[in-house]
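Coming up: chain A.
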Amino acid sequence: MSKVFIALQANEETRPVIEAIEADNPHAVVNREPAMVKIDAEHMLTINRESIEELMGRPYDLQELQINLITLSGNMDEDEDSLTLTWNE
Partner candidate 1 sequence: MQIDLRTVSIEPRRKAFDHLVRRFGDKPASRYQEGSYDLQATENLHYRPTWAPEQELYDPELSRIRMQDWQVLKDPRQYYYSTYTLTRARQQEATETNFGFVESRGLIDLVDDELRTLAERVLVPLRHLAWGANQNNTFVCGYGYGVPFTQPCMYHAMDNLGIAQYLSRLGLLFGGTEALDAAKLAWLEEDTWQGLRRLVEDLLVVRDPVELFVAQNVALDGLLYPLVYERFVDQYLAQRGGAGIAMVTQFQADWFVESRKWLDATLKAMAAESPENAAVLNEGLGHWTVRAQEALLPLARLALGDDGEGALEASAVDLAARLQKVGLTTEGGN
Partner candidate 2 sequence: MTTTAANSGTTAKTPTAKSGAPGAKLNMKDRYRVMTRDLGWEPTYQSREAIYPYVEYEGIKVHDWDAWEDPFRLTMDAYWKFQAEKERKFYAIVDAHAQNNGHLHITDGRYLSALKIFLQAISPGEYAAHRGFARAGREFAGVGTQVACQMQAIDEIRHAQTQVHALSNYNKFYDGFHAFADARDRMWYTSVPRSFFDDAMSAGPFEFMIAIGFSFEYVLTNLLFVPFMSGAAYNGDLATVTFGFSAQSDEARHMTLGLECIKFMLEQDPDNLPIVQAWIDKWFWRGFRVLGLVSTMMDYMLPKRVMSWREAWNIYGIENGTALFRDLARYGIKPPKGWDDAEQAIDHMSHQFMLAFHQWNFGTSFHTWVPSDEDMDWLSEKYPTTFDRYYRPRWEHIKKLEAAGTPFKNVGLAQLCQTCQLPCVFTEPGDPTTLCHREVEYKGEHYHFCSDGCQDVFDNEPEKFIQSWLPMPHLFQEDLAGSVPDWMQWVGLINDTDNGEYVGSGDEQNFTAWRRQTTSNS
């Protein structure tokens, strides 16, 4: 029922990140605005390092996300392989 979200600056670095999120979270809704992309998802959203790396063609550290992060909502859990946002209901 509750939606989690993450918003990223819209630029070349986040393009593959957003693509990976879309692929890994079919239930997510991607809203593209002039300077930012906000992704909403019911209950949970997962960002996978491997998916991003595949699209980027280079190793990716999930902490790099912080450079382009605008905001998020939900309980966050991060390890080296994935970042998840969830609401408990």
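List of remarks:
Heads up, the rule we're going with is that a residue touches a chain if its C-beta (ideal position, glycine included) is under 8 Å from a C-beta of that chain, and two chains touch if they have at least 3 such contacts; residues count from 1.
These made the cut because all candidates are chains of the complex that A comes from, given by their letters.
Predicted model only: the values in this text are computed from it and were never measured.
Screening 1 or 2 for touch with chain A: in this complex the touching candidate is 2. Interface residues of chain A, counted against candidate 2 in their complex, comprise 1-5, 7, 9, 33-36, 63-64, 66-80, 87-89.
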